[in-house]
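All remarks here apply to the structure that follows.
Missing here is one protein chain; the remaining ones are kept as they sit in the complex.
Each chain gets a letter, A and B, in the order it is written, and its residues are counted from 1.
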Amino acid sequence: MSTPGDVAGEAWPLYEVFVRASRGLSHVHVGSLHAPDDDMALRNARDLYTRRNEGVSVWVVRSTAITTSDPDQKGAFFESPAGKNYRHAKYYDKSAEVPHL
Amino acid sequence: MTLTHGSSATSAPATGADEAELQARFDALIEADQRIEPRDWMPDAYRKTLIRQISQHAHSEIIGMQPEGNWISRAPSLKRKAILMAKVQDEAGHGLYLYSAAQTLGISRDEMTEQLIESRARYSSIFNYPTPTWADMGAIGWLVDGAAICNQVPLCRASYGPYGRAMVRICKEESFHQRQGFEILLELSQGTPEQHRMAQEAVDRWYWPSLMMFGPPDDESPNSAQSMAWKIKRFSNDELRQRFVGMLVPQAEVLGLTLPDPNLRWNEDAEQWDMSEIDWTEFHEVLAGRGPANAQRIQHRRDAHEQGAWVREAAAAYAEKQAARDRAAA
């Protein structure tokens, strides 16, 4: 399975829902729902996840369309950044006292 | 172990040394108060416990729509009608959030629905009690939702990520449920003598069942210790029940209503509420499906599901035709 939750053979497929809470923010995953097709998924998402003004924009995507990293490969997949401190401004302490740097 | 990253089939079952290492990693995450996420390895028993608990919780929300839905058509003012409709609708929403969370553990909603309508799944026995008067809308909000919130707030920190996130959303939305119930009772209590009597009788009906919602006493609750170790559950049944009673006592005074337990008093020495023995025989009767409304609740759900089948099939068939049309056009 490509994403948790997708179970083959359901009458209506599973969709993942992303909501932009307000302008200037990213869409954030809020949960999932079932719908017969993309059009209805969007409407169902509006009815289920924005009853209290939670959003100004909604994305829906079929759960099967999401490709995820493998949690068992966590070490190998996410190890590389560790130790590359030079990617962070904090690493450069000699310039710390210099204004506007 | 796969040689490539990205999308892959579900990890093969781990064996031997592998499993010990995975178990150690899982234990360390729990110990560190980290969350377990859907594709992480987890012990089978943990997965099963969660599926059982989350799906039961979802079923409870869905069945719980009925005792209150019963009064939407007869709500005594348009404002109360709107509030009640919004509340019952919220419960459908909460059921959906929870089914979503359960689905991340590998069980489909269709399967959970089948379990419910074939009476193979449990739901909170409280919803098997009938709602003969409008005051029951108040008592359910104040006592049943109150007890539910007490139970649910700690679940926001449950170790399984999707469950905790669903509970955060639910707790936020439920904050109005208890308040509206309290206000219904307050209006009735301060209304005509007949309204006041209606309110007191509803509190008498729902008080004990709401205390039973916290589950059996700690020394008779076989699954509790494991759930607490896994940090799915964070307080014992009796701890939460005590806490709940402590909140009710001053609220009942504001309402001008009596809690139906003559032995209820604060015990200074033991730092706890003394109360009468709960009649668990009734609880077990209701739990075993012999509650007054059990058959009716399940039948209602089954009817909705079966009578909706042709609609669900129609929508799926339409989607399939549209997709075929799009493929042909491409």
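Remarks
One rule holds in what follows: contacts are C-beta pairs under 8 Å (C-beta built on N, C-alpha and C of every residue); 3 or more make two chains touch, one makes a residue touch a chain.
Simple rule for what comes next: contacts and distances are computed from a predicted model.
Missing from the rendering is one chain, named in UniProt as "Phenylacetic acid degradation protein" (options: "3-oxoacyl-[acyl-carrier-protein] reductase", "Phenylacetic acid degradation protein", "Spermidine/putrescine transport system permease protein PotC" or "Aspartate carbamoyltransferase"). Touch with the chain omitted from the figure is made, among B:R35, B:R52, B:R122 or B:R234, by B:R234. Among B:P38, B:G95 or B:P162, only B:G95 touches the chain left out of the display.
Although one chain is hidden here, its contacts on subunit A can still be listed: residues 12, 33-36, 39-40, 43-44, 47-48, 51. Residues of subunit B in touch with the missing chain: 27, 30-31, 62, 65-66, 69, 72-82, 85-86, 88-89, 92-93, 95-96, 99, 134, 153-154, 156-157, 164, 167-168, 171-172, 175, 184, 187-188, 191-192, 194-195, 218-219, 221, 224-225, 228-229, 234-236, 238-239, 242-243, 246, 271-273, 300, 303-304, 307-318, 321.
One rule holds for everything that comes next: only the chains that are shown with their structure count from here on.
If you check the complex, the residues on subunit B that touch subunit A are 1-2, 5-11, 37-41, 89-90, 93, 96-97, 100-101, 103-111, 165-166, 169, 173, 312-313, 315-316, 318-319, 322-323. Interface residues of subunit A facing subunit B in the complex, by the touch rule stated above, are 1-2, 4-5, 7, 9-12, 14, 30-34, 36-37, 40, 48, 51-52, 67-73, 76-77.
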